[in-house]
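With one protein chain withheld, the remaining protein chains of the complex are depicted in position.
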Amino acid sequence: MNGLFEYIKTVFKGVGTLLTGMKITGSYFFRPWKHVTQQYPENRETLKMFDRFRGEVIMPHNENNEHLCTGCGICELNCPNGSIEIISMSVLTEDGKKKRAIDKHIYHLGMCTFCNLCVKACPTGAIIMGQEFEHAVWDRTKLTKVLNLPGSKIAQGVKE
Amino acid sequence: MGFNIYDFTGMTHNMHVSFMEHMSPLMTTIVEWTIIGVCYLLFIALFGLFLVYAERKVCAMFQQRMGPMRVGYWGLLQTIADFIKLLMKELITPKGVDKFLYNLAPFIIMIATFMAMAVLPFAKGLQTLDFDIGVFYVTAVSSIGVIGILIAGWSSNNKYSLIGAMRSGAQILSYELSVSLSLVTMIILAGSMQLSVIVEGQRDAWFIFKGHVPALIAFVIFLIAGTAETNRGPFDLAEAESELTAGFHTEYSGIKFAFFFLAEYINMFIVAAMAVTVFLGGWMPLHFGSLESFNHVMDFIPPLVWFFLKVGGVIFLIMWFKWTFPRLRVDQILTLEWKYLLPINLVNILLMSLVVLTKFHL
Partner (left out) sequence: MSETKEIIISTDKIHTDQYLVNMGPQHPSTHGVLRLLVSLEGEVVHHIQPHVGYIHSGIEKMCEAISYPQIIHLTDRMDYLSAHMNNEAVALCVENALQVEVPDRVKYIRTIMDELSRLASHQLWWCVMGMDLGALTTFFYGLRDREHILDIFEETCGARMTVNYNLPGGLMFDIHPNFQKRVKDFLKEFKTKLPEYDELLTGNVIFRQRVDNIGHLTLEDAIAWGVTGPSGRGSGFSCDVRKHQPYSAYPMVQFEEKLDTKGDSFVRYRLRIEEMWESIHIIEQLIDNIPEGDYAVKMKGVIKLPEGEFYQRVESARGEFGVYIVSDGKKNPYRVKFRSPGFSNLFALNKMAAGHKIADLVAIMSTLDLVIPDIDR
C-alpha cells in the first residue's frame, strides 16, 4: 500500500514540476512585448554602438585634411599579425632639414584582430578605433585600406 | 445547390445527385474521388505549411523572439518560400543505400497520413469515410507510419538513421497501446466507434465534461501518448538532434525530406483532431446544460470554426510541451509507458466502466 502511495506521489510531483516549467514559458508567451531580439537591418538608424566598440582602425582627419601621424611605425611594431604596413618618406622641413613623414598607412582589415594594441601604442594618437561594423565587401582587396587620405599631411605642432 | 455553413450534408448530397444526373455511376465515383483527393492534397500542403509557420512563430514567442519576419507580412510566406527551396534542391542518394526502400519510405509515411485523414469529421457532413469502426481504423492506419520510419532508417545505410528508426519503432509500438486504451475508455462512454456518432453524442456536453475524472485522465494520457506517436518533443528521440543529428531522415534531402517534415506536422494535426473529436466534442459548439442564451450564441459560430479552434488549441498545447521540456531517454520513454501510462490507463478504463454502469455521466 505504501508503495502505491509513493507511486501516486511521484506521478503528481512529476506533473507538478512539468507544470512549473510550462508556467515559465507560458508567461513569456503571453507577454510578447517583452521580446528581446532586434530587427537588425531595419533598425540601422537607431542602432548605435558603444564609443569604445572596436570595429576598425581609422585615422581621423581634420577639416584641413590633416592627421596626426608622424610615420614613426610604432603601431606596425605593436601589431601582432602584421595588419599595418607603414610606408614612410622623407620630406624637407622649412628649415631645410630632412624629416620622416607618412606616405601610406596601409591597414589590412582582413587580418586585423581588433586588439587595440596599435591604438594604445601610437604616441600621437593618430589612429583610433571606429564603430563601423558592417565590413562585408565583394572583393577581398577592398579590405586593404590606406588610412591617410590622399593629399593629407601632418597637422602643425605634432611632435615625435 | 444549397450551401449551409452549419450543415454540409445537403451540399454534398446535392453534388452527388447532380453528378449522377450527368454521368455514369463509375464516372461519378471517379470524379468524386478525384475531387476529394485534390481537396486533401491541397489541405495537407497548405495546412501543413501553415502549421510549420505557426510552430515557428509559437516557439519564437516562447523564446522571446519574433520568428520569421521577412517574407510576406510577418513572415507569412516564409514556409512557402522554404517549400519552394526544398522543391528545387538536389535529391541526394547516398552511396550504399537500398534504393527501392529508400525512395519508398517517404511515400509510406505520406500514405499513412492520408489514410488517417480520411475519417476525420471536419463538420457535419464533411467527412469522407464514416466507418462504424472509425476510431479503430485511425489507430490502425496511424501505425503504418512507423513502417515508413523503420524503412527509412534501415535503407539509409547510416548508423544514426538506424538508431533513430529503432528508437522510433520501440516508442511508437509502445505508445500505440496507450493511445488505443485511452480511446477505448472514451468508446465505453460513447458506446460507438463511429466518429460521427461519437461527435453527435456530445451535442449537449463534451465527453471530457461528461466523463468526469476518467475522461480527463484519458485526455491527458491521449495527449502524452499522441505526442509520443508523432515523434515530437519531448519524445523526439527518433530524430534527437543533439544525439543523432536528424535521426531517421538524416540522409534525406529536398522534397523527400519535405515529405517527412510535412507528415510530422500533419500527424500532429491528426492527433489533435482525434483528441478534439473524441474528447472535446468535435465540431460541436460549447454548450452548458442550462444556459440557454449562452448555448444559442455558441450555436452561431459555424462548426468548421469550432473544429479548427479546438484543434488549434490542442496543437498549441502540444507545441507548448515541445518548447518547454527536455527530451526523455529511450529507456525512460518505455518506463513512462509501461510503468505509468499503461497501469493508469487500465485503472482508468475500470473507472470509466463504473461511471457508465452507474449512469453517473448522464
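To keep things simple, chains are lettered A and B as they appear, and every chain counts its residues starting from 1.
Here is the rule we use: a contact is a pair of C-beta atoms (placed from the backbone, for glycine too) under 8 Å apart; a residue touches a chain by one contact, two chains touch by 3 or more.
Every value quoted in this text rests on a predicted model; they were computed, and no experiment measured them.
Among the residues B:83, B:160 or B:279, only B:160 touches the chain that is left out of the figure. Across the interface with the omitted chain, chain B contributes residues 59, 62-65, 159-160, 163, 167, 233-234, 236-237, 240-245, 323-332.
In the full complex, chain A makes contact with the omitted chain through residues 13-14, 17-18, 20-21, 23-25, 36, 49-50, 52-54, 78, 80, 113-117, 120, 129.
To be clear about the criterion, only the chains that are shown with their structure count from here on.
The touching residues of chain A, counted against chain B in their complex, run 11, 18, 21-22, 24-26, 28-29, 32, 34-37, 39. Residues 58, 61-66, 69, 320-321, 323-325, 340, 344 of chain B are the ones touching chain A in the complex.
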